[in-house]
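Each chain you see keeps its place in the complex, though not every chain is here.
Letters A and B name the chains as they come in the text, with residue numbers starting at 1 for each one.
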């Protein structure tokens, strides 16, 4: 009982923290039909600045980190990304009204990572004065890319299997693949194509740029005097946008199966728990901090909102974007952000932060 | 003034590159595109608020070709390649041009 009371008290106090309050504020605005708009170029720029801040910060820390302390959580992050996709693809595809293709696309998006949610997690740890490894941002691409590649490869393979089955039964049929072209030219080449696309996406390339500059150049002064200073304020605006966006995407879900609503509400919690468990393991092995465990859970709970959707739209054109974008942006992201305090309280209780 | 045909394709912004490739392969000497919003069978799409990911934005692509058969071949190719999985419409219009050599390959 005490534990639940503790969690509840902590939770309520967290809702007043700027990060969550701005998210909720955005949802309320959209629900009231407000005409407030943050222009798209401004939104893109804010996301870019946050990604650079996360990347630069991680890069600067990586310089001093030792390889083992880095490699273990990186492997764990990739594993969690893959596990989410395997598990999500299985569960979701079994539910009524969900095609195999749509299930994999949705699971891919939920396995991938949202930079905004991760940034919100960092800001909330900072507010609480909880320490975490500086290099945490460097784990982002491992989980993100692993999840997207797994989802796309599995979806394409199953589509090819289905097409092959149809060809053998319906003589004369042709397996036409829209758009991308050449997906049949060998799995290695397919994986290579997906990897190239993912690395070129706006979010991953901004993060990797920040990482590279942090490691190779000496951006410490501009990082501290600009990126880090603007971080909290820009994040508050981003939370507002995500709240408005979530509300307006919810309506997309009316046109798809109910299964998506259940998945969008529960998956962030299940995935977060998986990430949390992986974090505890890493904590045992390398002394990974409590804050680090929280952020691994936050990454796992989050679903990609910027780079994931266009990557999936290009690679899995048969999947319905209303289903996966609606589930992820409309439900997954707000649930993931609102559950950040949960992981903080949990980590505090289990290993202290 | 010379007779020519204008092809118009309105579709998802994510496939702009693929569609223009088909237009060029079909023998057009150029094309023009503008950002667009709209509504069709797959719901509202907007150039200004395409959602955080940009997956919900439209683009309107136009190309002028001298030969009507070529025009039909291009929009048929675009339709077959994209319109099963991507939302979009395509149509042609008769136009009159001034400098025919601009539109000959």
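Simple rule for what comes next: a contact is a pair of C-beta atoms (placed from the backbone, for glycine too) under 8 Å apart; a residue touches a chain by one contact, two chains touch by 3 or more.
Just so it is clear, the model here is predicted, and its values are computed rather than measured.
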Per-kind copy numbers - full assembly in this file: A x3, B x3
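Here is the rule we use: only the chains that are shown with their structure count from here on.
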Chain A and chain B, separation of their C-alpha mean positions in angstrom: 34
List of chain A residues in touch with chain B within their complex: 37, 40, 43, 176, 178-179, 241-242, 245, 249, 252, 255, 305-310, 313-314, 317-318, 321-322, 325, 329
Footprint of chain A on chain B - complex, ascending: 12, 14-15, 18, 42-43, 48-56, 80-82, 84-86
